[in-house]
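Before any comments, here is the structure.
Every protein chain of the complex appears in place save one, which is left out.
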Amino acid sequence: MRQSQHEITISTRGKGLIEFTDEARAFVRESGVGSGLLTVFCCHTSASLLIQENADRDVQRDLIAFFRRLVPDGDPLYVHTAEGPDDMPAHVKAALTQTSIGIPVANGKLLLGPWQGIYLFEHRNKPHDRRVVLHVAGA
Amino acid sequence: MRQSQHEITISTRGKGLIEFTDEARAFVRESGVGSGLLTVFCCHTSASLLIQENADRDVQRDLIAFFRRLVPDGDPLYVHTAEGPDDMPAHVKAALTQTSIGIPVANGKLLLGPWQGIYLFEHRNKPHDRRVVLHVAGA
Partner (left out) sequence: MRQSQHEITISTRGKGLIEFTDEARAFVRESGVGSGLLTVFCCHTSASLLIQENADRDVQRDLIAFFRRLVPDGDPLYVHTAEGPDDMPAHVKAALTQTSIGIPVANGKLLLGPWQGIYLFEHRNKPHDRRVVLHVAGA
């Protein structure tokens, strides 16, 4: 068994989902691992990861709308407000989604379902450069 | 170190939790891995994974009731409605739970707590065949 690691940076432009399935696929291909496990890790607490449908873009729009309504900006509940009305809601949304996801690899390919894409979920309003670490181990 | 992979299909009958801890245990046993890590991955975006209590079945009933109330079918918020009033809520519930879970293995056994079971969480109303990939790596 062997392993490989790589960090990518995803530039965001406000709240939204940014797919990076192609980057993950390329990393696995270049690693030479045929069978194993890819782990994706987000190095932030106000952005997170999701595997979601990548066929109809309305799914992304609706996911964002749901989280915006469930965890609204400017909620008077919060004390941690110094970094803006969208900061604490961003932490909550990150807590409700994923910081890391493991995806099995077989025959050199990610075992994603036909409509599954890997997304970075940006929860802040301003653009950010988000670091995501890819790690694969296998044979 | 070595690894093993297997795909199982779980047939669902509408919204609900279906336990597959026994299948995961059997897979680990047959893999011959004594110490390592099992990763469970759900290949869908309208069904997901959960580790939850498997002692009192009311817990499952209450989890389903909570998610049904938090993410109701037919919510006018959504644009992605072509596949039915339960489709977009299914994506949201999948986003709020897990697509993959890692469980350590020791002495050939999953290190689950005494009341932990591994569940597929079906979010759609109609029956589906759900694919779950099991991957174990260890020694």
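Residue numbering begins at 1 within each chain, and the chains themselves are lettered A and B in the order written.
Here, a residue touches a chain if its C-beta (ideal position, glycine included) is under 8 Å from a C-beta of that chain, and two chains touch if they have at least 3 such contacts.
Because the structure is a prediction, the values reported are computed rather than measured.
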Touch assignment to the omitted chain, from A:R2, A:R29 or A:K126, lands on A:R2
One chain isn't shown here. Among B:R13, B:R29 or B:R61, which residue touches it? B:R61
Need a quick check: the contact residues on chain B for the chain that isn't drawn. 1, 35-37, 50-53, 56, 58-59, 61-63, 65-66, 69-70, 96-98, 101-104, 106, 111-113, 115-116, 137-139
Chain A, residues in touch with the chain not shown (by the definition above): 1-3, 5, 7, 39, 41, 43-46, 70-71, 77-80, 82, 88, 91-92, 94-96, 98-100, 102, 131, 133, 135, 137
